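Excluded from the complex is one protein chain; the other protein chains are retained at their positions.
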Amino acid sequence: MLGIKGKDLTLLGVVAVLALCAPFILNPFPQDSAMAQFNAGYPDLMQRFVIFGIFAVGFNILFGLTGYLSFGHAAFLGVGSYSAVWMFKLLSMNVIPAIILSVIVAGLFALLIGFISLRRSGIYFSILTLAFAQMSFNLAYSVLTPITNGETGLQLSLDDPRVLGTSVSDTGGIPVTNLFGLEMRETTTMYFGDWAFQFSNGYYFCAVLLLVSFYISIRIFRSPFGLMLRAVKSNQTRLNYTGLNTRPYTLAAFVISGMYAGLAGGLLASMDPLAGAERMQWTASGEVVLMTILGGAGTLIGPVLGAGFIKYFENIFSKINDNVLHQWFGGLPEGLENGLVWVAEHFVGSGWHLTLGLLFMLVVTFLPGGLVEGGTRIGRLIRGKTRRADEKSAQSKPAE
Amino acid sequence: MEAILLQILNGLDKGSAYALIALGLTLIFGTLGVVNFAHGALFMIGAFCAVTVQKVLTLSKITLDPTKTDFLGNPAQIKTPYVESWFGPDIGAALIDWSVPLAILFAIPIMLLIGVIMERGLIKHFYRRPHADQILVTFGLAIVLQELIKHYFGANQIATPAPDAFRGSFDFGAMLGMDPNVVIYPYWRLVYFAFAAVIIGAVFAFLQFTTFGMVVRAGMADRETVGLLGINIDKRFTIMFGLAAAVAGMAGVMYAPINSPNYHIGMDFLVLSFVVVVVGGMGSLPGAVLAGFLLGILESFASMNEIKSIIPGIDQIIIYLAAIIILLTRPRGLMGRKGVMEE
């Protein structure tokens, strides 16, 4: 079906079910219960899951397959956002042209940067991409202010032309982003007893694009092109002496992953029509690297898991504060309670990045294959050792 | 002429910091073959050593003076730093005044210790792993160190003044017989440059003239063979890592008065220092120092108004632009050796 089969089809199905049922899955607790703070099923956050999922899936096509570690992918995300906002300012509030422009502009930008950076490999490539991204960031902040609106960031205003739409909405405000009239921010809430589930147009639009992106990534992984990219990672010397020119292959991978980043940037702007330079900063590039590695670089599902994992815990952990901690440890003797709270408060709230850093170190050190490898290991433990021989041969196939 | 001198001088302090960090990065890369993304964090910890020493020295005993009242009518508080009450007001005040240079004494053992713990506890396990893994794990470590500092010192910049004697500026141009009041240069920046020059000289002399340095240099050239000679190279490399950490730390301590440190000062410097190392040539110590000063001075020239008016925004991107051009024309950087990092 759809040109893919077996495990890949199952995987696509799993992602589809997860994405479409996310409003239920991520809202397991009644809205008034003490656990409600662990709910993640509201549109804002869910949109972030899938948008960063798209970003990471694209990054994985470059890093996971070819092994070229780009430290500048946030530049494409930022360019995508700026393009989309300009489309909203000049053309109309329809998200389709905005996203198309984001992808195209990011692709062209990636073509330029990739063409130069890919003349080098290893750490030199990483530094070149980092240098380009930092340049873009600095320029967006300073000289390019007419295009980027500098520190404030690019925003919509009432006197934007919007030639195919209206400058001002019926209610006198700035019109909202829509898909042929379907408003992105519109959310339907469904009540089931104490539970409230929110369904947002914007989220489902993003989710559908995630599925399309994921599907394309499966096709790329399984195509001869994908095989060549894995060959680039494995042994460039042999590839060259087999009559294959590595540079167009890596450049194509770079541009494709840049377009994914542009799509993610365009979607961010479609959900919330503003764009700022900080989206291009190198910490943002670092974030997508973290997501991909944490989930499992070079695997299909890994980046999606990594993006979801990081965004979920970022949201949950940063909401926990002292009061919550004291509640949790309240039953303990006071000294112990204070001690535990003291330790725990390093890791929650604004300390979330500490947790992330530690987690990342642990994963790189002990679980280089990321969450996917962790899952595989656990699965193997459960199934026992009798099927070792089968595993051996299965291992030699690319991990799913 | 004056303008050029001024820009070169302005570039020296940043260039010194780049050179010191790049030197440590290169030592670690050259000896251990490890790409250390946490090196900027070591610089930051050094800067916070200065902050800590200053805070400790100014810890004060609060006494109430019943004869005076503050505006709320409460008895006025008098803060007396403990050092002043212990050593007498003169020596105490001098200690506080000289807290930044004093912090060096405090920073050296701390940084050596941190370096050794880092190498033994983490880096050691990554010698045989791909460079990408090394980058990633040290990147994680950098985040951790940065967040810990943020947790204890807050997110804001903390002013850490230099000793009184070095505050203010002097007319460097007039000293050289140029027009007065054109080339004005702060004392502390000159101190920083001199300090950096001494450290760089000491590192090179150490590598050149001691047996330890000889073994390390041999190890940089060919690790396996030196290992075969029965020399315990690992132990020396651990010490080398500690030294590189100490160099970064001292660079951080002395930089604190120039730019009040905050928790992400390390990351800001790291990105640029990596560019410096790569421009200098991965694994080349003279290359790292040369590129550090070169890029520092280049950056300072690009921020001249005359140049900015011709090419707007050039000051923001000059280092990266230079890095891109150098990397494309000289694939191994200014002084890089063949075969380093090219797998």
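First chain written, first letter: the chains are A and B, and each begins at residue 1.
Simple rule for what comes next: a contact is a pair of C-beta atoms (placed from the backbone, for glycine too) under 8 Å apart; a residue touches a chain by one contact, two chains touch by 3 or more.
We take it that contacts and distances are computed from a predicted model.
With the options "ABC transporter ATP-binding protein", "Polysulfide reductase NrfD", "ANTAR domain-containing protein" or "Tol-Pal system protein TolQ" in hand, the undepicted chain maps to the protein name "ABC transporter ATP-binding protein" (source: UniProt). Taking the complete complex into account, the chain left out of view touches A. Contact with the chain that does not appear here is found for just one residue of A:L9, A:I96 or A:I220, A:I220.
Only one residue in the set A:L244, A:L274, A:L340 or A:L367 touches the chain that does not appear here, and it is A:L244. Mapped onto chain A, contacts with the missing chain fall at residues 3-5, 219-220, 222-228, 230-231, 233-235, 237-245, 248-249, 252, 393, 395-397.
Note that in this section only the chains that are shown with their structure count from here on.
One simple way to say how far apart two chains are is to compare their mean CA positions; for chain A and chain B this gives 34 Å.
Chain A makes touch with chain B in their complex at residues 67, 69, 116, 119-124, 126-128, 130-132, 134-135, 138-139, 141-144, 282-283, 286, 289, 293, 346, 350-351, 353-354, 356-361, 364-365, 368. Across the complex, chain B meets chain A through its residues 35, 122, 125, 129, 131-133, 135-137, 139-144, 146-148, 150-151, 267, 271, 274-275, 278, 282, 312-313, 316-317, 319-321, 323-324, 327-328, 331, 341-343.
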